[in-house]
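This is the structure I have questions about; it appears just below.
All protein chains but one are shown at their positions in the complex.
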Amino acid sequence: MTKESISAKGDLRLTRLTKSYGEFTAVDDLSLVIPEGSFFALLGPSGCGKTTTLRMIAGLEEPTVGSIHLGTTDITTTKPYQRPINTVFQNYALFPHLTIFENIAFGLRRRGIKDVDAAVSKVLDLVELPHLAQRKPTQLSGGQQQRIALARAIVNRPALLLLDEPLGALDLKLRRQMQIELKWIQKEVGLTFVHVTHDQEEAMTMADTIAVMNEGQIEQMGSPADLYDNPKTAFVANFLGQSNLIKGTISGNDGDSHIVDVFGQKISLQKNRSHAVDNSIYAGIRPEKFRISRLGTPTSGNILTGGHIEDVSYIGVSTQYQVEMPWGQELMVFEQNDDGVAPFSKDEEVNISWEPIFTFGLRGDEDATAGSEVNPEELDEE
Amino acid sequence: MSTKIKDATIPHIPTSARISRWIGRNLIRIYAVFAFTYLFIPVAYTFAFSFNDSGKSNLIWKGFTLDNWQNPCGAPEVCTALVNSIKIGFLATFFSTILGTMIAFAIGRYSFKGRSTSNLMIFLPMATPEIVLGASLLSLFLVFKINPGFWPTVIAHVVFCVSFVVVTVKARIASLDPRLEQAAMDLYANERETFRRVTLPLVAPGIAAAALLAFSLSFDDYIITNFNSGTLKTFPEFVYASAARGIPAQANVIGSAMFFLALAIVITGQIVGRKRKVSA
Partner (left out) sequence: MRKIRTPYLLLLPGFAFLFTFFILPIMNLAQTSTQTPVGGGDTGEFEQTLRFSNYIDAFVENKEQFGRSFVYATIATLLALAIAYPLAYAIALKGGKLKNFMLILVIAPFFTSFLLRTVAWKQILGEEGFVVPTLRTFGIIGDSTTLTSTSFAVVMGMTYNFLPFMTLPLYASIDRIDPRTLEASGDLYANGFTTFRRVTLPLSMPGVVAGTLLTFIPAAGDYVNAAILGSPNTKMIGNVIESRYLKIVDYPTAAALSFTLMVVILILVTLYIRKAGTEELV
């Protein structure tokens, strides 16, 4: 098994993967295919099972049920050192007693490769730290350690590179820079990257495909645009960016659109963007898609009237409004400050409008607060 | 045009208040100085009297001489005792470090039935008075008709050193980040290689500290040795025996030399350890 598994390559296939600790199930019947050569993100809040899944792929945990295949090779029970998979750990886990050079060369040496100099220099150049080869890890800054941890994994040209929230400890500017660099390196080197994170902006920036995880299961998987524009569950809608979810009832049809009654007002949404199973539905609209207008100003598309501005936050790039609607719900609106028009002020009476194609529809029995940190009492006051 | 702070006043504190404030803040530091002085009094005394031109009885200061330092083995039996102590020390350290490290790994790394009993077993020798350890071992040796001497002493020393080794190494193991071993396995090292190349090097300083501790405990031991050494004399036994008629100055020389040597080792260890941690 050893010889075979160490040279396995191909798509990573997780089949019905489950991990339980006694009563607690961390990963629940997860099935997933990660195509070779892609940048894949596992996104979710802490405790959702994403790190456990990653560790099972690396071989550091054994699944309770299910299997893992790399291409045609079953690697479910092989040891971590027999898998062509390397991990970039969250706290880097650099060996403190070895130099940077020896840290990077570690995997190569264990595989019996005698001449490591060329490979190590090449990868040090790739992460732009050739001058640190003889230092010790404790002498490096956080950002440098992170890049060395990456170099140590990449130098082995694994079939799969796993990244466990590698950017968590870096400050904002450095994190943004590393996100771009990681994406570039992935394209350069052509390896499959599986990136675990709770930061949805990070996932969307870097990944080709994102799987959103919650409580051990995958809620939805797709490209960043797919997940953002057409979420299937309230969790995805709230976890990725922010959403306004308005409860309503499907009262009729108009060609390929549903007509939805929301608290007495009518809006439309496309049938193929609705995941409702019966007449009850949550109409979802992203805050940046809303437009605010004063009463009397001409508007088009879906219109909701009777709004009352409760809060105005000027953020430089945009202004964020909380608009209270007649049925008690506060809707979130983001307006770009791109036309020199002064922002609206508190207590103004306004209308909200948006293009109908931007509406998405969720099942009426969803928990509208799933995935968000909003106080449940703020939504849905009848 | 420069702006000057004209009317701002510097708070005025009377000198007496300043002094009492300084004392209050530094009281504990002053205490520490006194405490350290107290700790070093007998050491200073021993060192000073190693230069005493004393002849056989080193009780009263007679005059300064370097003779004792130039001829540390001058007094009869001093160096024999020293050599015995060193031999026993090395052997006791060797065995107790190996046995203790193995136990430390077992208790510190694995969860198994009987783990808390094992912890208790290790605690017992430390909670037993030395006189009980020494006397009971002597009794056992006598039952088996083994005479007290060199090897019984080594065995006795190992008994009381093992627990200290276990505690020291266990503490070091506990501070080891398990993710380092996971990283090693992730990078193609199997269990044995991981242990050899990652675990052991990282635990090594703890093992070294434990060995040093074991050696100093063994070297300095009197009570247990007294029961089990028979006619053999270790350095502490030599000092005790000659205490009545006066300890030869050579013993002071050896004691002072041990002090400086040990101090040098510890300070070197500190400097080396600090070099490893220099941050850019």
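In order of appearance the chains are A and B, and numbering begins at 1 in each one.
Definition applied: a contact is a pair of C-beta atoms (placed from the backbone, for glycine too) under 8 Å apart; a residue touches a chain by one contact, two chains touch by 3 or more.
Bear in mind that the values here come from a model prediction, so they are computed numbers and not experimental data.
Here the chain not displayed is in touch, across the complete complex, with B. Here one chain is not drawn; of B:I19, B:L66 or B:V266, the residue touching it is B:V266. Interface note for the absent chain: among B:C73, B:I86 or B:M121, the touching residue is B:M121.
Panel shows subunit B; residues 28-29, 31-32, 35-36, 38-43, 45-46, 49, 59-60, 99-100, 102-103, 105-107, 109-110, 112, 115, 118-119, 121-133, 135-140, 143, 155-156, 158-159, 162-163, 166-167, 170, 191, 216, 219-220, 222-223, 226-227, 235-236, 239-240, 243, 247, 251-252, 255-256, 258-259, 261-263, 266-267, 270 of it touch the chain omitted from the view.
What we mean here is this: only the chains that are shown with their structure count from here on.
Across the complex, subunit B is touched by residues 6, 58-60, 79-81, 85-87, 89, 91, 93-97, 106-107, 110-111, 135-136, 138-141, 152-153, 156 of subunit A. Looking at the complex, you find that subunit B touches subunit A at residues 177, 179-180, 182-190, 193, 197-198, 201-202, 276-280.
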